[in-house]
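A protein chain is absent from this complex, but the other protein chains hold their places.
Letters A and B mark the chains in the order given here, with residues in each chain numbered from 1 onward.
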Amino acid sequence: MTATDISHRKKFFALGNVYLPHIVVIEKIIEETPGVRTFHFNFKDKKLGKEFSFESGQFGQYSVFGIGEAPFCISSSPTRRDHLEFTAQRVGRVTNALHRLGAGAELGFRGPYGNSFPLDFLKSKNLVFVGGGIGLAPLRSLIWNVIDNRNKYKKIDIIYGARSPADLCFKYDLDAWGKDKTVNMVTTVDKGDDTWKGKVGVVPKILEEVAPSAREAVAIVCGPPIMIRFTFPVLEKLGFTPKQMLTTLEKRMKCGIGKCGRCNIGNIYVCRDGPVFSYAQIKNFVSSEY
Amino acid sequence: MEQKLRQEAKALLEQGKVDWIIGFEPGSLKFTTTPLITKDKNDADRLVINPFIVNNLADFLPEIKGRVGIVAKGCDSRSIVSLIQDNKVVREDVVILAVPCPGIIDLSKVERLVGKDRDELDDVTREGDKVIIKVNGKKKEFPVTEVLFDHCLACELPTPQEYDILLGEPRPPAPNLEVSGKDIENLKGLTPEQRWEFWGNELSRCIRCYACRNVCPACYCQRCFVEETEPQWVMPVPRWQDNLLFQIVRNIHVAGRCTDCGECERVCPVNIPLRSLTREMYDMVDELFHFKAGMDKEALPLMTHYEQEEAEDFFR
Partner (left out) sequence: MANKKVNKKDIAKLLNQWRQQFTVLAPSKENGVAQMAEWDGKDTSFLDWYRNTVIPPKASFLPPMEEMFRFQKDKEGYHIELPPTNEHKQLIFGIRPCDARAMTILDMTFEEAYQDPYYLSRRKNAVLVGLGCTNPCESCFCTSMGVSPTESTNVDLMLTDIGDQFLIEVVTDKGKELIAKASGLKEATKDDEAKAKETKETSYNKITRKLDTEGIVDKLQASFDDEGFWEQTAAKCISCGICTLLCPTCYCFDINDELVRGEGTRFRSWDSCGFPVYTKMPMENPRLEKWRRVRQKVCHKFEFYPMTFNVIACTGCGRCIRLCPVNWDITQVLESVPVKTGVRK
């Protein structure tokens, strides 16, 4: 494997200093769960905003100036472009600072970086989305993308779970997809409460119950590492080959462009060669480190 | 001594009295040794004791699971005792193989003495109070005190007090104990402003490799304050102000646990005279609290108790 050709990704921000962020403005903040917020934002420079393009699965480096930068996938769909979105869980230095910000605050943005979900490969296939917790963020960009081009794809299954009903992210999307007759939406929680009427059980178990067919299908998986680790074997049992399983990886990143070194596992840089990988690509090489 | 060590180490592993042996084996460069950490009794034959066993092997103890037989010089044994005091090591889990230590040769001093790098020397041997250095086929003789580490010249405990197996005849403390290094004496003669400038210059070289911290048995924190991000106490960039802050805080954190083993200064790749800081702290701890780290395993750790007569003017 040689260095990934990224020429197709260099059209935007190709010139000048790749490390300089552009200023974006937070337009709206949605509290998904007590620790997770979705930020709607737009470029401060309207012209730049118009030129900007990205694909589902790509990520950006977001600066809270004075605190630092952190990578988040763009969680909105490229088919819906009046604004961009990213979703962040409050877990570290940068995300804590992000959660202190309100609408109107300015952030730095560099990107889009990384590869994207292979739309050509997904075309005319049955799609099985398997998500856990905040892991739905990159999937939802693709899900809306697919729904907005519905006739290009066949059956859509979405199996999404969280620890508890309160931990479910993007409830408005879950509702919308639940109402969509062309989508089979299954929501589950590890532990229900008095009002919960949906399924109870961890995502891999529910996936096994739902048992989507592997025929002409691709599974797209994203969630906490533990969920991913238990989901792949279930998919294999259902007949999915490693090439039919896609995931997006999350690693500590600083530069986002394959230089600073920390997202290197095996001979791949998650930021440059990913974040989207097929299970076939990662299963041998990165065994215990994905 | 070496033969005895090998026999004892082999026996300890064979009899299942320890799971691990930590000692020294010959290194890959001239006049070096390297830590040997093994479970294999056959490796015991590689163990050595010579004037170049520089490392303080106590550094490895907290991270190793199981019972350990460990080779310890006097200073290393103090670190082990200090770790026991701090509940980082269980006494029953360690078998201390005590080396009565006549001092370790500081190759940097040898280099300065003969004007050659260590790999250009033919031989460096110790004979009693003399060191014989062979360069370009010629022998040069010096008093051994000229090539021993500064901390060895100030050694208070050449032979471990706390041990299980003594590998040789006990040795007396170093004769001129008051020596804490010329550098420190010189620094004491400077004004605070001059000292500030001195340390600013020295610390400007620091590259934040953290070898000083990682080699230090007293620095066993799982999470070091320099790596904390909330709040971020120190910027993780090698700028002299931040480097100095790192060293000052590290020094305060090891007060009462630093045994003056000198490892921090030895390993510094950019030659920062770190012992001038740690030794000064060591002396201050002694003066203010009459406490010497790792001398008595029954003593309470310095920072966990307070006595009425302790110098209160410290809290001015």
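FYI, contacts are C-beta pairs under 8 Å (C-beta built on N, C-alpha and C of every residue); 3 or more make two chains touch, one makes a residue touch a chain.
Keep in mind it's a predicted model, so treat the numbers as computed, not measured.
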item: Candidates A:67, A:84 or A:143 - the one touching the absent chain; value: A:67
item: Contact partner of the left-out chain, one of A:159, A:189 or A:257; value: A:257
item: Which residue of B:8, B:59 or B:150 touches the chain not shown here; value: B:59
item: For chain B, residues in touch with the removed chain; value: 27-30, 32-37, 55, 59-60, 63, 117, 119-120, 202, 204-205, 207-211, 213-215, 227, 235-239, 263, 266-267, 269-272
item: Interface residues of chain A (partner: the chain not displayed); value: 1-4, 6, 10, 16-21, 23, 25, 44, 63, 65-69, 91-92, 95, 106, 108, 224-225, 250-252, 254-255, 257-262, 264-267, 272, 284-285, 287-290
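Keep in mind that, in the parts below, only the chains that are shown with their structure count from here on.
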item: Mean-CA-position distance for chain B and chain A (Å); value: 50
item: Interface residues, chain A side, partner chain B - complex; value: 92-93, 96
item: Residues on chain B engaged by chain A in the complex (per definition of touch); value: 229-230, 232
